[in-house]
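This is the structure I want to talk about, given as structure tokens.
For this depiction, one protein chain was excluded, whereas all remaining protein chains were kept in their positions.
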Amino acid sequence: MMRGPRTITLLTDFGLDDAYAGVMKGVIASIAPRANVVDLCHAVQPYQIGQARFLLRQSWHYFPQGAIHVCVIDPGVGGSRRALCVQAAGHLFIGPDNGLFTDLLHEKGARAREIANPKLMLPHVSQTFHGRDVFAPAAAHLAAGIPPARLGKLVQDATRLETGAPVRIGRRFWQGEVAHIDRFGNVITNLDAAGFFALAHKGLELKIGFEALRRRANTYAEAPAGELFVIAGSAGTLEVSLKEGSAAKKLGVGIGAPVELEVW
Amino acid sequence: MMRGPRTITLLTDFGLDDAYAGVMKGVIASIAPRANVVDLCHAVQPYQIGQARFLLRQSWHYFPQGAIHVCVIDPGVGGSRRALCVQAAGHLFIGPDNGLFTDLLHEKGARAREIANPKLMLPHVSQTFHGRDVFAPAAAHLAAGIPPARLGKLVQDATRLETGAPVRIGRRFWQGEVAHIDRFGNVITNLDAAGFFALAHKGLELKIGFEALRRRANTYAEAPAGELFVIAGSAGTLEVSLKEGSAAKKLGVGIGAPVELEVW
Partner (left out) sequence: MMRGPRTITLLTDFGLDDAYAGVMKGVIASIAPRANVVDLCHAVQPYQIGQARFLLRQSWHYFPQGAIHVCVIDPGVGGSRRALCVQAAGHLFIGPDNGLFTDLLHEKGARAREIANPKLMLPHVSQTFHGRDVFAPAAAHLAAGIPPARLGKLVQDATRLETGAPVRIGRRFWQGEVAHIDRFGNVITNLDAAGFFALAHKGLELKIGFEALRRRANTYAEAPAGELFVIAGSAGTLEVSLKEGSAAKKLGVGIGAPVELEVW
């Protein structure tokens, strides 16, 4: 039972220096005036599907059941890539079929369908801005109560990217990467924190940049000033932090940099 | 018939590093708590009325009928410039009378009135922040159902700026300018795409910066990597793009730079 208006979230690489995100909200307000539109993030680096996957993975499950997540990182706009609607875990995901929804497609019972019904798009579909012309209208029609099946047929071959998961080497080693760096300079890896902290009975070492870090902290408050440490971050993965400073600057690493973990 | 709450959009040069836009939403929530407030863009360069006109022109018609667009690019605040409410094409536009609404005033049946009724402003009107004290309250009162006539009298001499439109020279040449550069580095001109592409039976050449571009593309997907090309942009005008790169950086041009188009 719906307790309030449907939530539509927006995750894009449009930034906020243009009116692109604003125009998408205009399209939504014209079709579903009572929808609750939330900016998830518009600062994904241009075309960085991996970063968008990370931001989506740590976020979508905090939204109410029935939420519609519109994701527009779309380097292939205007080409042959399909538009997709994925239903997973009681949420809906709308965006280009380029691997953005890989993690959702692994959810039990996930279904993907092509968005192909021109009646649920704007009358004129441009070659360069499907966020406005295809994805925002699809999300708004869903929020207004149109069933997903009206968008188009189910597809079995939605794009799944195989990158982005850590690799195990032997019993005690894992190779992963930097998934995101936040405003505070926290270096967020793709290594699941709960799993590794449970395994590390005696200790762990995280190799990143030119450093091999063994110091762990449970909170920022207990961490020593000026020293890098490993912490279980709010996204559920291992992060490298520096108390009231930028770990990313100190390490000199960026998104995609390799990390190696050893536990014992 | 109104299907949902009234939409109020905000277009300013306030940026998001201050609480100015947030405070305007507080004023609106106090007067019209059910209004749907949408950030169109707050990143207009300080005092750049031309850039704001471009962003408004490409955006307002995607919002529902009855939407109220508040535009605060206001270098003359506190001086003698009037506050204006323009009614055009079923939308309302609120802001300083400095030419921001030139394009709307050209719409058939457009009417402009001065905002002069102190009862529809905040009790204390500052000399420096009419977005908060005059424009937000006016928009909120309209959203709450006050008729525009209560704001003040119709005026016939609202400011119209004569810049910003391309000039035709001979049968095959036009001179225009760069209207906006977006986050992706797309260089957006003020040259209407549909018109010129229709005229260019055989070809076109766009002179911009030190380049003379003849390559056209219909989509980013079909464009060659590393080469500048001309495309019909989502704003309906000619744009210069570079596939997965910044055309603006490659060209070295900024907003207001001249462009010349020849078709044959």
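Chains here go by letter, A and B, matching the order in which they are written, and residues are numbered from 1 within each.
The definition used in the following text is that a contact is a pair of C-beta atoms (placed from the backbone, for glycine too) under 8 Å apart; a residue touches a chain by one contact, two chains touch by 3 or more.
Treat the numbers as computed from the prediction; the structure is a model and nothing was measured.
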item: Omitted-chain contact residue, chosen from A:Pro64, A:Gly90, A:Pro224 or A:Gly254; value: A:Pro64
item: From A:Ile31, A:Leu55, A:Val134 or A:Val187, residue that would touch the chain that is not displayed; value: A:Leu55
item: Contact partner of the left-out chain, one of A:Lys119, A:Arg183 or A:Lys202; value: A:Arg183
item: Residues in chain B touching the chain absent from view; value: 13-23, 25-27, 29-30, 33-34, 37, 46-47, 75-81, 126-129, 132
item: Interface residues of chain A (partner: the chain not displayed); value: 3-5, 7, 9, 11, 16, 36, 38-43, 55, 58-60, 62-64, 67, 180, 182-184, 218-222, 231-234, 244
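Everything below uses one rule, namely that only the chains that are shown with their structure count from here on.
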item: Separation of mean Cα positions, chain B and chain A [Å, integer]; value: 31
